[in-house]
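Every protein chain but one is kept in place in this view of the complex.
On to subunit A.
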Amino acid sequence: MPSLYVHVPFCIQKCDYCAFYSHGLTDYSKELIPLYLEGLEMEMANHQKDAPQGVSSLFIGGGTPTALPLENLDHLLKLIIRNFSFAERAEKTTEGNPGTLTREKLILLREYGINRFSLGVQAFDDNLLRNVGRIHSAQQARDGVQLLRTLGFANINLDLMFGLPGQSMSLWKKSVEEALSYRPEHLSLYGLMLEEGTPLYDRFGEGLDGAESTGAQGLPDDDVQADMQEWAVEHLEKAGYLHYETSNFALPGFECRHNLGYWRGEEYLGLGPGGVSCLKRIRQKNVENVRAYWASLHEGKEPLDEEGKEMLSLEDCMAERMILGLRLREGVSFTKFREDFGVDLRNIYGDVLERYRNRDCFVIRGDRLSLNEKYAFVANGILREFVRGAG
């Protein structure tokens, strides 16, 4: 049973670090919303067949789903409910920006069965938020958490970021501690990544370590970021959270099931412009353009981007299983690997396991291979061993 992701490519205003496909809501882009919904309706009809037994989980992401006007949000939710059935007690998440929450929208989400809410807090500090072009204040985030709780959301995630321009260790600790004070069921702590084509990349380039970027409003260097990460892991674990994935923490039983699906190599449907699906071994991405998306669907074609369908080789699939699975504390299952690929993991990657044996990089416990926790934040060095070296 695949999971279902629905992409909402609209926000009030894009943040400076964001490389995801989304339109800031201007008068022009507002005209795209009806096209978007019309396209989505057609696309969902086409994909019902991909989930004959329904979908295992739902994630409405973006962009900012809650940036949609109330009646459009209602329309979107209606489309989903009409087209797809859900597994019993399925996890259904919506993302939202604290600057876009209204009581009405949240009530609507609850009415449609949304049982998990992921709030993009990023930092409880107005100065840091402004530095990266967030549209909301720290107070709005506090109010948002309050409102979610009041309206009965019993599974809340808060996103926090570290490595922000101007962020010191003490500011980071303050944000983490405040987040913990609300006892969210889930926390995602993301190190800032400078993505090409974003305003932040233009501001700092790739030079995370450059002296010019380490001023008062500059980027904390890698060592400081590592300290932030390590401190947070320790602090959250003491508070009862499981560090179950590189950047994710949850109270026991509240790990994000939708995302676990990605990391465990399960199938997923991703609808909406920019959405990515992976069924069997075929991965396809929708075009990141609302008009083109609508036009393709209108002509009865799949709204794919120029790369179209990607038939993943067995080699790439196995590599992905490793680079995703090793993000998880639980690691990769030998049995599932053999079931899915017909070969033993050790036959394929025995040399890598051997090479790092004396360094204690891998932990094998029962049926599972995982990465030693102490290498979690330098994992790329090992994960690169599993991919092809083609340039």
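The criterion applied here is as follows: a contact is a pair of C-beta atoms (placed from the backbone, for glycine too) under 8 Å apart; a residue touches a chain by one contact, two chains touch by 3 or more; residues count from 1.
Simple rule for what comes next: contacts and distances are computed from a predicted model.
A.B. asks: What does the UniProt entry say the missing chain is called, choosing from "NitT/TauT family transport system permease protein", "Elongation factor 4", "Imidazole glycerol phosphate synthase" or "Allophanate hydrolase"?
C.D. replies: According to UniProt, the chain not displayed is called "Elongation factor 4".
A.B. asks: Using the document's definition of touch, tell me which of A:Ile12, A:Ala87, A:Met169 or A:Leu324 contacts the absent chain.
C.D. replies: The single option touching the absent chain is A:Leu324.
A.B. asks: Which residue among A:Thr246, A:Ser296, A:Ser333 or A:Ser370 touches the omitted chain?
C.D. replies: Result: among the candidates, A:Thr246 touches the missing chain.
A.B. asks: Out of A:Gly113, A:Gly205, A:Gly350 or A:Gly381, which is the one that touches the chain we can't see?
C.D. replies: A:Gly381
A.B. asks: Quick one: say which of A:Asp126, A:Asp143, A:Glu302 or A:Asp316 touches the chain that got left out.
C.D. replies: Here the residue in touch with the unshown chain is A:Asp316.
A.B. asks: When the complex is taken as a whole, what residues of subunit A touch the one chain not shown?
C.D. replies: Missing-chain contacts on subunit A: residues 3, 5, 7, 20, 190-193, 222-223, 225-226, 229, 246-247, 259, 261-263, 268, 270, 274-276, 278, 283, 285, 310, 316, 319-320, 323-324, 327, 355, 359, 361, 375-384, 387-391.
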